[in-house]
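Heads up, one of the protein chains got dropped from this complex, but the rest are sitting where they should.
For chain A:
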Amino acid sequence: MPFRHAIGGTTHVFDDLRTLLARATPFRSGDALAGVAATSAAERVAAQRALADLPLRHFLNEAVIPYEKDDVTRLIQDSHDAAAFAPIAHLTVGGFRDWLLAAEPEVLAPLRRGLTPEMVAAVSKIMRISDLIAVAQKCRVVTRFRNTIGLAGTLSIRLQPNHPTDDLRGVAASTLDGLLMGAGDAVIGVNPATDNIEQVLGLLTMLDEVRTRFDIPTQSCVLCHVTTALLAMERGAPVDLVFQSIGGTQGVNESFGVTLALLREAEDAALSLKRGTLGQDVMYFETGQGSALSAEAHHGVDQQTIEARAYGVARAHAPLLVNSVVGFIGPEYLFDGKQIIRAGLEDHFCGKLLGLPMGVDICYTNHAEADQDDMDTLLTSLGVAGVTYIMGVPGADDVMLAYQSTSFHDGLYARAALGKTPAPEFAAWLERMGIGPGEAIPASLSPALIGLS
């Protein structure tokens, strides 16, 4: 069914829902690359007005990617909860924006299963940045493994101690540096330089030793492919969380070498280890706008709508952490600081509204038009929006992945500026260990205890 809207004597026609959503998206390079972006500012606002007039019910009748062709569409449609949808079933997309902005925080959580990713993406397209922040701030998502993540007034940090050759002592040194700066309550998570199983086993063992030696109430993760994690679990390795990159179409997930069934198998395997103490949220997903286009699996759908559909995949599980690696994929998808900032806040808003523990890797590569000032702006905005966690990378410079993210210092800044604390169990641990400012390393965290001497 085509959609129409007239502006200044010109009638703009949009052939179907995916076209309407794509033309309504604030400009970004990836949608232009895919050939789905609006070709003028007038066309964009016409699409936004037409979208605002669209009843939310329409999203239950028209899929952006056909049900028969895509398992993510099937997952989204088959799991829609009509009862949860009832309170907003009478609204248009525009009316939904107004409703969200006026809503009391406690009405948002019961709504989650009644929302589809496409509805959430749609409403974000007609929101300003302050709207994305204000509504996300009202969403509370709490998860547990060995600590409690996502409580009001907390901001957690993933300690990311990567090393170009996975040198165990190098990783341990960065880990210690992060712990001394209050990072690591979300997870101590290493991106391995290769997916080699022996190397992954070595890292898993070392991280588990650091955690148990210092008795840290947190979890570790080696961000290898899900099939490698399954192999590691078969070999009895200490796997806390299973990591996987996911996307919002069947095709992009295939390009990552995963299926919905494989993700389920991995979650079951990790659950069977029963390693959590406070909870059993065992999955860690990463996403990012542009991956579907990169895999040529986007079906003419804009990159932000597909990103929201990736959250549809994530919420079929009980993840401890979900992370949009917003600026990593490159300038052909998000060209500059302005596009990265908007995308990061959209991703956080969409994920939170769908009920996910959203973190953001606030980051950029050197071929994007961005710098640390852009990261500071996005970090502060996300902190106000109540982001669940951010990255902590030594000096903001990842020496393995060759990109810039947020540093341990940035985490301290954000907590101080916004009056946030780490996860409560972790905050108590920091106090117990005597960790605070100063150049000396407390004896309780002696590097010799983890083999650094």
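Keep in mind that, in the parts below, a contact is a pair of C-beta atoms (placed from the backbone, for glycine too) under 8 Å apart; a residue touches a chain by one contact, two chains touch by 3 or more; residues count from 1.
Criterion: contacts and distances are computed from a predicted model.
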Options "Formylmethanofuran--tetrahydromethanopterin formyltransferase", "Alpha-glucoside transport system permease protein", "Fumarate hydratase" or "Ethanolamine ammonia-lyase small subunit": UniProt name of the undisplayed chain: "Ethanolamine ammonia-lyase small subunit"
Sole residue of A:R57, A:H80, A:R169 or A:H225 that reaches the chain not shown, by the stated touch rule: A:R169
Residue in contact with the excluded chain [from A:T205, A:Q280, A:Q372 or A:T421]: A:Q372
Which of A:P66, A:P110, A:G153 or A:G395 contacts the chain that the document leaves out: A:G395
Hidden partner interface residues of chain A, rising order: 29, 32-33, 161-165, 167, 169-174, 176-177, 180, 331-332, 335, 365-367, 371-372, 393-399, 402-404, 407, 409, 412-413, 416, 437, 439-441, 446-448, 452-453
